[in-house]
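Below: one structure in structure tokens.
A single protein chain has been omitted; all remaining protein chains appear in their positions.
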């Protein structure tokens, strides 16, 4: 599903963010990406998501080489990928409901269908009472959950989650991990970047550890 | 140092965010504030910081009742309080260095002094190599550390930290906790809102637990 | 794209745009107000210029060539002569003034210096033709051409045409047209720039929103369309406001100036046409403004 071959990334004027990264994530896999702050986890996810271009190497998603993608193909790809951003990236002038509905609006679902799906995911994440609030009027953890809801509502074939539980309490963290395992069981490929070592220990899944932009450890 | 008497907070049109909160934090104390997402931790810190007004009750900081504060007194208070925001609130058009130097510029320190202090705190937090980057060009954990640096550089008498380690790996979390203990030992009153139960367990300090806007547990 | 999807899209975009307008009400109001001011200035200038041109055209009717006839001209030769002159392409009208009519006019003009009239015995004034010119020839060149043609005719004593006045009028007309054109073009460009700059600033303030939309998989047209609708609305609302302001200024002028000059601030078209033109220009500029503002942002990545 996701194949990286000798991927390099240098942001201009700084030491390389990623050096010679190669790995393959199969369809339906569940992978943790970990490593200290500044290791390059977010950068790696952004490359897969085509919001940054690699300086070198090849990235193949679902059989297609992303290096030749134009804006149209990138938009198409993103409609299949759910991305939970580390900084949420919610639209501050839209309510939680509209933020979560946006990916479905983009795909062009029917209003009735959108309503059903959005309500379902919001209530699963305990946000139904915040549906009509703007992101700046809800708590940090609620924002994070809204961002998770937006990524999941379109039933993506790939889920990329960047530190999805940094603002959540242990109980919520558990229920969200269960949700991730659940959609993974239904066939979605999941890649989660996290610092939370207890989480990684508990789930005992394949884990790729980065440090200074290099893969220093891989555990199946 | 911080006294709350029967404090209430209702954001307009929603169920109360805080209900009848009373507690006292003595000068030089170290207190954890915990509770599930949406419990009211951030709201409580905002009230102390005068960025929200209580709907009812009295908040007394350093002997002064904040309810009578005007813009001038609020600005003065904030120059004494270091606040680490859950969403960082860094100025995106300024470098990390300038963001961290800002509180000292506001107080009006000498440039040489500012340089010394900022450099010190940046290198302690492992950010010296990111000093000339803008916040959007650094990793999430680096942004969080920049926000911590900005709160600490002015050597505040009160430190309010809202989820200060949500984006940091365990090693960095430890060294930052040590830093907090260190400035606490030097006399700064510290209040930390966090979900991280392992952190609370390890440090074994006074802990106030909120849920649904009420104090449900206090542990010395 | 199926029909039902298309309809859903259109509904979505309109809802989206109206939501954005409400959400950014303050910015939108500021933009609409600026657009309306720029349009009012442009409209006022255009209306003033068109009216002024009309007024000058009526002045142009004063450009006249007077042909004084010889004393000894045979009375049966004036009629063919008149027809001959009338056949010149430059000639719009021709009028015969007999000696008697001439002295009458002279008497009226000289009311002041009665002394002169008392002294005059026989009628010393010649008969003449007063020749009016067609529009394109009401200027120095046109006058010179016709004078050259008249000079060769038999029975002519002298030709008069207030050379100084015609030259001045011609000069003023060319000044007026050149100045009007240059200032008009400058104002038009300024208006386009002010409007597009204003919209640009409102779009720029929402750069983050555009970036996020893109990250969620929105296509360019999906992102742009609500902005176009918003620009269209701003332009339209600005034009309506401009129409109101223009009429307010016009009303104030009408109250404060002598009636004889009110023609200068007439609206030179039917009011509905005027509104349609104004609204058309406003919406076109609004859409164009958002178009060039968005091109900039959607290029980057």
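The first chain written gets the first letter, and so on, giving A, B and C; residue counts start at 1 in each chain.
Basically, a residue touches a chain if its C-beta (ideal position, glycine included) is under 8 Å from a C-beta of that chain, and two chains touch if they have at least 3 such contacts.
Everything numeric here is computed off the predicted structure, so don't read it as measured data.
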{"item": "Contact set of the excluded chain (shown chains only)", "value": "B, C"}
{"item": "Which of B:40, B:103, B:141 or B:213 contacts the chain that the document leaves out", "value": "B:103"}
{"item": "In chain B, positions touching the absent partner", "value": "49, 51, 71-72, 75-79, 81, 83, 85, 89-94, 102-103, 105-108, 110-111, 150"}
{"item": "Missing-chain contacts mapped onto chain C", "value": "26-27, 30-31, 33-34, 37-38, 40-41, 44, 68, 112-113, 115-116, 118-122, 124-126, 158, 160, 168, 171-172, 174-175, 178-179, 182-183, 186-187, 190, 193-194, 197-198, 200-202, 204-205, 249, 252-253, 256-258, 260-261, 264"}
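Operating definition for what follows: only the chains that are shown with their structure count from here on.
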{"item": "Topology of the chain contact graph, where touching chains are joined (line, ring, star, complete, other)", "value": "line"}
{"item": "Distance from the mean Cα position of chain B to that of chain A, given in whole angstrom", "value": "29"}
{"item": "Where chain B and chain C are represented by their mean Cα positions, the distance between them in whole Å", "value": "66"}
